[in-house]
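Working notes, structure below.
Other chains dropped; remaining ones untouched in position.
The letters A and B name the chains in turn, as written, and every chain counts its residues from 1.
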Amino acid sequence: METVVLVNGFACKDAKLVQANDFFFSGLHLMGNTSNAVGSRVTPVTVAQLPGLNTLGISMARIDFAPWGINPPHTHPRATEILTVIEGCIQVGFVTSNPENHLINKVLQKGDVFIFPKGLIHFQRNVGHGNAIAIVGLSSQNPGVITVANAVFGAKPDIPNDLLAKAFQVDVKVVDQIQSKF
Amino acid sequence: METVVLVNGFACKDAKLVQANDFFFSGLHLMGNTSNAVGSRVTPVTVAQLPGLNTLGISMARIDFAPWGINPPHTHPRATEILTVIEGCIQVGFVTSNPENHLINKVLQKGDVFIFPKGLIHFQRNVGHGNAIAIVGLSSQNPGVITVANAVFGAKPDIPNDLLAKAFQVDVKVVDQIQSKF
């Protein structure tokens, strides 16, 4: 009987049996499908796609943006992100924590690099005329993603609507309307 | 001339000069002022209030809730939180990361304990008839707090309203209205 041992939730392999394919992933040259509500697509290469990354403290992703596509506000609970623009023109930003909540933002051109510190809410959007592409590095093999709108208004089951109404200072009907979209 | 050296942004003291007051804070027995829009108040004891916590990896806070007060959805980018109810009845919840976005929630009574894992969006609210009080421990001397509504709709300057409209799938007017509150 074989027992697969999980460290950090992923399988480990005997060091003597590792092969090149354990460290290999293919497909970051392919454009992601951006035909969705936000006009963007993330193609991740984390420990979920490439088990050989386990314990190595890094991962990578490609982000595609349709014209005016956005990567909506989100956080990575376990990673800093460093991004470079491969093609197009991308506005990026993150918001500092309480109490300042400063928006630190910039419009990036091809070859520009930007950092999103660990755990902060950040976003990107295509502000050019064609498609845009970014490659990012993340400081964890398992960075996690929390899309704010989905986690807050699309949780299953719902976060109570009156609580969200108070938190966002809107009418409960507005909350119901947003929740119905997610 | 005295040079104050900052490690992690806070002053360090010569180990031979430390006194009991360097490890001491007073006031967690006092009810926080909950006369505000959310009906709650956090009284933190982190490295900002108690410099002796620097490098020690822990902090504490008291949270007061008016009847039906809420501690709105927020994250701590650098800490797990463990909470115990000192008085009252508090509903607590957190949302798991993408793609599940499961709401893990529970109504807590006096003496109950609950955990909010590092970096996840979570909230609390008073669901009893009187005031409620919680004491929490946090796994960092500098946990940080990001109140989701404030960071997203109250950033200074504003996150572009059309981006938020797409992210939350609402009309730009709804975004403008929410942003005007923060």
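We take it that a residue touches a chain if its C-beta (ideal position, glycine included) is under 8 Å from a C-beta of that chain, and two chains touch if they have at least 3 such contacts.
Please read all numbers here as calculations on a predicted model, not as lab measurements.
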item	value
Identical protein chains across the whole complex (2 displayed)	6
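Simple rule for what comes next: only the chains that are shown with their structure count from here on.
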item	value
Complex contacts: residues of subunit A adjacent to subunit B	37-39, 70, 72-73, 75-78, 91, 93, 95, 97-98, 100-103, 118-121, 123, 125, 144-160, 163-164, 166-170, 174, 177-178, 181-182
